[in-house]
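The complex appears here without one of its protein chains, the remainder shown in place.
Note that the chains take the letters A and B in the order they are written out, and that residue 1 is the start of every chain.
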Amino acid sequence: MSSILYGKDILQTDTMSDQQLELILSTAARLEDELEARGQLDNMKGLVLATLFFEPSTRTRLSFETAMLRLGGQVITVADPKTSSAAKGESLADSVRTVEGYADVIAIRHPRKGSAQEAADAVNIPVINGGDGAGQHPTQALLDIYTIQKEKGSLSGLTVALAGDLKNGRTVHSLVYLLARFNARLFFVSPPQLSMPAEITTELREAGADITVTDDLTLAARQSDVLYMTRIQRERFDDPAEYEKLKGSYVLDMGVIRQAKPGITIMHPLPRVDEIKTEVDAYEGAAYFRQAANGVPIRMALLTLVTGRE
Amino acid sequence: MSSILYGKDILQTDTMSDQQLELILSTAARLEDELEARGQLDNMKGLVLATLFFEPSTRTRLSFETAMLRLGGQVITVADPKTSSAAKGESLADSVRTVEGYADVIAIRHPRKGSAQEAADAVNIPVINGGDGAGQHPTQALLDIYTIQKEKGSLSGLTVALAGDLKNGRTVHSLVYLLARFNARLFFVSPPQLSMPAEITTELREAGADITVTDDLTLAARQSDVLYMTRIQRERFDDPAEYEKLKGSYVLDMGVIRQAKPGITIMHPLPRVDEIKTEVDAYEGAAYFRQAANGVPIRMALLTLVTGRE
Partner (left out) sequence: MSSILYGKDILQTDTMSDQQLELILSTAARLEDELEARGQLDNMKGLVLATLFFEPSTRTRLSFETAMLRLGGQVITVADPKTSSAAKGESLADSVRTVEGYADVIAIRHPRKGSAQEAADAVNIPVINGGDGAGQHPTQALLDIYTIQKEKGSLSGLTVALAGDLKNGRTVHSLVYLLARFNARLFFVSPPQLSMPAEITTELREAGADITVTDDLTLAARQSDVLYMTRIQRERFDDPAEYEKLKGSYVLDMGVIRQAKPGITIMHPLPRVDEIKTEVDAYEGAAYFRQAANGVPIRMALLTLVTGRE
């Protein structure tokens, strides 16, 4: 009996049904337990994953590969676009069609928006989007949701603050739609220059979401169960002085944590640079490395579901 | 009972006996069937393949690695020459002697003609040539022959046209000698500047081959069971205007296919750039992606035969 994701591509979270979403989360939890209990799974025995990274990303690539290996599968990889046949002028469609002759499932990362869809259209095996430039990064959004569920015990009734650069972060854009499905109360915390795109805020509010827009990190932290930090990049500002002035307001340290809601969970997609002080790492609610580790069960779930090996 | 290829290197097809050639083709067919039936083989269990790519080649490297993994073996790899000890001035012989201490079989690609022989001379484990510059590329020639056999049911009594740049293509040079063994009737289709080297045409004719030299792609396609396309590269022409004038004559589109012998099989070593229109991909005789996929069973055959694991 095949699941509702068998043979499917995983290109974005926005178009996923609630049923698909819940299947992914529950499969991740089950596989994580089974791996913990048995040390090694064999769901993917005999299958080969191709990780095609036309743009470097250690974190995403290594967690896909780990997921496949812990499931008993094998991996072939292109980690450096310069060593690929794309460098010889081959189209992406031709590249993935060739790889279709080798592998059973493809995880792809590519700097061009829409590239994952293009790859999926070219082949008959499942394609999982590992990030397509300014487009989507569905496995990140899924592991974020999975992390919130694990850290807080449930996805319902939560208040979640997203802070930093809400304008440019594709991860944050996908995530807020997912959170809205679970009726989360949301804080959008950013300087005005980096605020959430108005169409997203409007669309979510029209669908009934309770959203507070603010530039005050401490205010939001006081009322939130989860604080999702992102980096504010210097290059987003025309005026360096403006950047320097604002930067400090979006750096999380223990001072902010002490004023925050007790037990607040801190998340970050990583890599961080300065926006969370290392002093926060010892705080038990600092979940960002656990969040990264959750990339493995989420990708285990996706790999097994799309190949019918769950 | 060891096979006639046990412990041997695979450096070129020209010096292979008919018996060796047939053993490779029949082993590939058998392993392909077994893999299809059982999903995962274990012929190479406990063995390690080193893929040493001193020149990038995604296609060749990934298909070697896939072959090894599907046979239950494991792989270590150097995909980027800049990260290898060759960058520190180590000789090729020393590099492969070191790898001999780790692996059971080596697949090597290197830009220097003769390098695969040099590697084979340095070590006692089998070496498979994955392309040595202007030299040989035996696994490509073997998968080409294997593809023709699969697509047409047999290798005998065929008419095969080779079109494009016949002057510079090492793949085409090896392939015509193999085709001549099976008494194929041949069309060499190219502009005069890129014709097959005279010594090859002469040698084949003296051995009894039926060869028609022409610059007319449609004429050849009309009479051929297989059309093997290669790319004409702009940089081969002194006069860009000359290139632009000729280029169009060697681009395969559905117009040519409609005038060709019914059921004609289209092949290409890939990557293609412009020389086969993507409209041809939907034609059922378009075999170039199946051809790429055939690299796996051919390399499975070679890996098992040279290590005595067939």
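Here is the rule we go by: a contact is a pair of C-beta atoms (placed from the backbone, for glycine too) under 8 Å apart; a residue touches a chain by one contact, two chains touch by 3 or more.
All values reported here derive from a predicted model rather than from experimental measurement.
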item: Given B:I10, B:L23 or B:A103, the one touching the chain that is not displayed; value: B:A103
item: Omitted-chain contact residue, chosen from A:Q20, A:T66, A:S91 or A:Q223; value: A:T66
item: Option from B:K45, B:K113, B:R205 or B:K245 whose C-beta touches the chain left out; value: B:K45
item: Absent chain, residues of subunit A that touch it; value: 39-40, 53, 56-59, 62-63, 65-66, 69-70, 79-80, 270-273, 278, 289-290, 292-296
item: Subunit B, residues in touch with the chain not shown (by the definition above); value: 45-46, 48, 50, 74, 76, 78-80, 82-85, 87-90, 93-95, 97-103
